[in-house]
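Only a part of the assembly is drawn; its chains keep their places, and the rest are absent.
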């Protein structure tokens, strides 16, 4: 892969996406061994810069890095010079001067990883920027779909929730469309982007229409912490009209899979019986997250092919 | 050791306890070398989940893990999805999906590590749960006693302090009793469990009676941060009646050892002259903590015998 950064799905070709997923099938097996480690990225310094709270994404990246034997350094907002008034560009240039191989960054401002990428020799991986993109999430979702469905082309996928301000939705719509799936979205009007119909996705009128006859149903998280101004009357109201509940199971195809990027708000966008039910692949998504991030790191750094690595 | 988790001393047989201490004698020597590292747990991912503040326990576990070459990933409460409203069970399942080998957990709720253990394939080590247990602390205390006294059976041990709400006391009373020591406790009435006499320990009427003719005297920490409602008039009052002071040294056996789990409140439960005096083994406890945790990790993961490891 000649690419140096992973900033968004928007930049990737279907061929590159497939290459990442193919390699992720191999890297997944590393996490299934007793000795979950290969020496491929030994001596590479990787900085994890998280300017927003995160459990699974940060841990997933850190575990992926350590299983590839990279040296991992974490950088948190509190306790950093950012609180001393340094500009983010200066912080970035200073980090680059310490010669990391990769910088993984999550930031509340859309486009910040792209600015960072122009300033440094290191590879930059976008781990979520504002309402914009979260490319490794879309890739792990796609991996989960491909594992379960065999292929992605022609699949019908419904995405339910705050489409307008979800970077998970943003990256997934791009990724699924590129790979030939047909995407239908459903959300309160206040959570749909103004130009949604121009993006080529279908917009369903209600939850029943959205999920009927779909191969994949993905519920998005209500980002309570990002939105002080409510876009709907109450969480209970949201659950009533937009939450996935047992009563909806009758409309689903027998082999439909139910996805959620986590963390789950049980009883809001998804009911516990659905999240823990037989159609849910939510925890497979988490496992695949480690595998996809290992694959991305390997491809960006041009590591020796994983098959050639003797452990 | 066929055991998968270390949740509490309550589960362990005297044979298992001895096995851990025997192995800890070997692992202790690793920390006394210049190269303090063996490759035994290479490629094992260990998550440290601390939901309460800690210096020595978290550092002790992390150092133990690194000296065994495991990959260590820390997870702090702030900056995690717990602040996003995810349930602890969901957090646990998600962590498990990343396939760690061990999860070390400290949590304010008694029994939480036990719930976690039922949800995941990983080994779970309880690093302190509420007022319940802190098994590695009791094991390191026992190791320190055994090193100094040769054997534990028949020893007389006094424990002074908040017996009712100290997990250190809880695990130590269980552990010492199992190994054949005779335990006497002394505390303000408000700090004694209601059913204390049913546990088989002696209850002393005052500090002098408690410590006279004992082989081991253990002062517990006043957990100021856990208790906004005072159980005694003042810290000064506590020190007056329950604090170990120089004036008590006359009642101690010449070879008595004085223990404290740390961190010390100097001038409250123990006076500086006693904590720093010749009978104190407080810092030996800390050193033994690393050794005991290495031993527990090795036994739970069924690592190759430490003697066979070439470095």
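Quick notes on this structure:
The letters A and B name the chains in turn, as written, and every chain counts its residues from 1.
Just so we're on the same page, contacts are C-beta pairs under 8 Å (C-beta built on N, C-alpha and C of every residue); 3 or more make two chains touch, one makes a residue touch a chain.
Here the structure is a predicted model, which is why all the values come from computation and not from measurement.
Shown here are 2 copies of a single protein sequence; counted across the entire complex in this file, the number of copies is 3.
In this text, only the chains that are shown with their structure count from here on.
Taking each chain's centre as the mean of its C-alpha atoms, subunit A lies 40 Å from subunit B. Listing the residues of subunit B that touch subunit A in their complex gives 42-45, 47, 71, 73, 75, 78-87, 90-91, 93-101.
Chain contact summary for the complex, subunit A toward subunit B: residues 31-37, 50, 53-56, 59-60, 62-63, 66-67, 76, 224-225, 262-266, 283-284, 286-287, 289-290.
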